[in-house]
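Structure first, then comments.
Note that one protein chain of the assembly has been removed; the remaining protein chains are unaltered in position.
And now, subunit A:
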C-alpha cells in the first residue's frame, strides 16, 4: 500500500514536470521555430513600439539570450524558490511560488490566481454536489425501471442535457429566472461564503444548475449503464437469495459496485473544473479561473496564461492522485495487489 502511494505520487510529479516543460516550450520554444528572436520576446514586455536598443537591453536582462534549458530552469526555479526582479530603479522580491507578473497589470500572477480560486472553487463545489446526486439518482431509477416511461424521459432529457451548451442553458435560465421572474441573481456577482453564505448561494444557484445540468446528464447515463451491469451480476443474485430487501440489494450491493467507476470520473471532473469552468463563468460573468484564462489568452498575457495552465494542471493531477488512492480504499482488490 505504501509503495502504491509512493509510486502514484511520483507519477503525479512526473506528469506535472512534463506539463510544465510542454507549457514552457509552447511559449518560449515554438515561437523560435517560427522565427521569433530574443528581441521579439523582450518586445512583449516593453511594448512593440520600444526602440531596438531598449528591446535588446531587456532581452539581455530577462535572459532571453540564454539557452532554453536555462530559461526553463529559471522559470521553474522561481515557482519553487521565488526570485528577484531588478527593475533598475529597485529590486522586486517575488515570493515562491512565483509565476511572474502580468504584462498588463503588473500584478503577481500567483496572487491573481489565488484571488480567483474561491469563485471557481465555489462554483465547482456546488455544481458537483448537485450533478453527482441528481445524476446518480436518475441513473439508478432509470436502470431499475429500464424501458419505462421514466427511463425514456430521463434518457431523452439526459441527451438534451449533454447536447445543450452552458451558454445556451445559462442564458435561458437567466432570462426566465432572473429577468422574467426575478427569483435568482442576475449574474456577474459573487459574495464570498465567509461574508454571507445565503448571498453566496443566491448568486451561485443558476451557475451551479447550468454547470450541473451538463454533467448530471452524463452521470445519469453513466450510472444507468453501470447499474444495468451490476444488477445482472451474480453477487446481486446472491444478495437477493439471502433474503435482503430490494432496497438493500440495490444500494448496498448493486450501487456500491457501480459507484466505483463513477467516483473515479467524478474526481477527475472536479479536478478539471477547478482549473476553471470557462463557458459557465463567461456566461454568468463570474471572475473565476476560467474567466481569467480567457482574458489572459485574449490579451496574450503570457505569464498569466502559463500560470493558469500550471494551476489547472496541478488540480487535474492532484485529483487523479486522490482518485487513485481513493480507488484503493473503495476496491479491496486494488488495495492488496
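Methods note: a residue touches a chain if its C-beta (ideal position, glycine included) is under 8 Å from a C-beta of that chain, and two chains touch if they have at least 3 such contacts; residues count from 1.
The criterion applied here is as follows: contacts and distances are computed from a predicted model.
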Report task. Would you mind picking the UniProt name of the chain not drawn here, from "Cytochrome c biogenesis protein", "Beta-ACP synthase", "Dipeptide/oligopeptide/nickel ABC transporter ATP-binding protein" or "Xanthine dehydrogenase subunit D"? Result -> "Dipeptide/oligopeptide/nickel ABC transporter ATP-binding protein"
Query - Contact residue for the chain not shown (choose from A:204, A:257 or A:310) - result: A:257
Query - Given A:51, A:195 or A:234, the one touching the chain that is not displayed - result: A:234
Query raised in the report: For subunit A, which residues lie in contact with the unshown chain of the complex?
Result: 233-235, 237-245, 253, 256-257, 330-333, 336
